[in-house]
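Just one protein chain is left out here, and the rest sit where they should.
Coming up: chain A.
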Amino acid sequence: MAHPSELNVNRREVIAGAGACAAVAAAPLPAGAQRSRVETPVLTQVSFNVNGQLHTLEIDTRTTLLDALREHLHLTGTKKGCDHGQCGACTVLVDGRRINSCLTLAVMHQGDTVTTIEGLGTPDNLHPMQAAFIKHDGYQCGYCTPGQICSGVAVLDEIKAGIPSHVTADLTGSVQLSEAEIRERMSGNICRCGAYSNIVEAMTEVAEKQG
């Protein structure tokens, strides 16, 4: 049997190869799409801090923050799910706030501070939210998990900061932690395996420990 890391490499090469084929044998363009503009990539430079390290990249302007993290910085913890802001797998923290890294361009983040799942904790030194996800089985396949954890960390901060949600009963009062608040605030992170109730338990435990 092939070693897992070999499999990884193979899979990546296959994907890269398939992409190249598609680009050569350009399929007929759908109605509405603009035809035959010469596709010269426009390169530009951008610098931002990722997980405590400053990076300067020379990238195609089209590169999303997600692709910059995964393909250029090889931080593959952040996942590409739908690539349209619908699933939340690509959630990262930018200047402390959670966003979908697939719906923002890397060039728009000059000077920003980005935290990915790799920056929250390490296998030897887990972030409390990572530890709680393991303890409560907050995942099955694990694909959405980095996004869930980044979102989970940010949600607890948002509740602490008093940012209201759709289920906050009184807009002028303070915001209280509750299962309903967690579920509403986590609705932008889809889990195909349906680990939701365990994710709520993990987040509740971290919130209670934080006090």
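The working rule: contacts are C-beta pairs under 8 Å (C-beta built on N, C-alpha and C of every residue); 3 or more make two chains touch, one makes a residue touch a chain; residues count from 1.
Operating definition for what follows: contacts and distances are computed from a predicted model.
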Among "Cytochrome C", "V-type ATP synthase alpha chain", "Xanthine dehydrogenase YagS FAD-binding subunit" or "ABC transporter permease", the UniProt name of the subunit that does not appear here: "Xanthine dehydrogenase YagS FAD-binding subunit"
Selected from A:91, A:130, A:145 or A:198 as touching the chain missing from the view: A:91
Given A:51, A:78, A:100 or A:145, the one touching the chain that is not displayed: A:100
Interface with the unshown chain - residue positions in chain A: 29-34, 37, 39-42, 44, 60-62, 64, 83-85, 88, 91, 97-100, 103-105, 107-108, 110, 151, 154-155, 158, 162-166, 168, 171-172, 183-185, 187-189
